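Now for chain A:
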Amino acid sequence: MLIMALIALAGCSTEFERRFDEAERLRAEAAAAGSEWLETVSLLEQAQQAASRDDLDTAMELVERARFQAEMAVKQAAHEAETWTGRVVK
Partner candidate 1 sequence: MRKAAAVLGVIVAALLVQQNALAGPEEDRLAFVAYFESRFPEIPFAQFANGIYAIDSDARKQWLEIEEFPPYEFAVERGNELWHKALPDGQMLADCFAAELPDIRGQFPRFDVASGEVITLEVAINDCRIEHNQPSLAYDSSEMIDLTAYLAFEARGTKVDIRVPEDQAGALAAYESGKRFYYSKRGQLNFACADCHVASAGQWVRADRLSASIGHTTHFPVYRSKLGGMISLQKRFAGCIRDVRAKPFELQSTQYRNLEYFLSYMSNGLEWNGPGARK
Partner candidate 2 sequence: MASNIKIKTKISGDLVEIKSLMIHPMETGSRKDPETGALVPQHHITQLTFTHNDQVALVANLSTAISKNPYFSYKFRGAKAGDVLKVSWVDSKGGTDELETVLK
Partner candidate 3 sequence: MQIGRRFVLKAGVALATIAALPRALLAAAWPVNAFSAETATGALNELLGTEQTTPSDQINLDVPVIAENGAVVPITITTTLSNVESISIVVENNPRPLAAAFEIMPGTLPEISSRIKMGETSDVMAVVKTDSGIYSTSKQVKVTIGGCGG
């Protein structure tokens, strides 16, 4: 029983790590484009803290919020690269 629980936890941790890495990759991509949002790093840090105290529900939720922010920031940068000139005062 104990072993099963540990395996389940380990499996979950791995899933968390996979999602964390994905969010971090997107954040780095946004940062490289100069488009990172204010709280993404802090959300990732909070996710890691939650994971380290085995609060995986919270950790997964936080990492999902970070991933969403990072993804939006990447899209924002791509969209702006196409559209910013339309805003120039002429």
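Candidate entries met the following condition: all candidates are chains of the complex that A comes from, given by their letters.
Basically, a residue touches a chain if its C-beta (ideal position, glycine included) is under 8 Å from a C-beta of that chain, and two chains touch if they have at least 3 such contacts; residues count from 1.
Remember, predicted model here, so these are calculated numbers, not experimental data.
With chain A as reference and 1, 2 or 3 as options, the touching candidate in the complex turns out to be 1.
Partner candidate 1 is touched in their complex by these residues of chain A: 31, 34-41, 69, 72, 76, 80, 84-85, 87-90.
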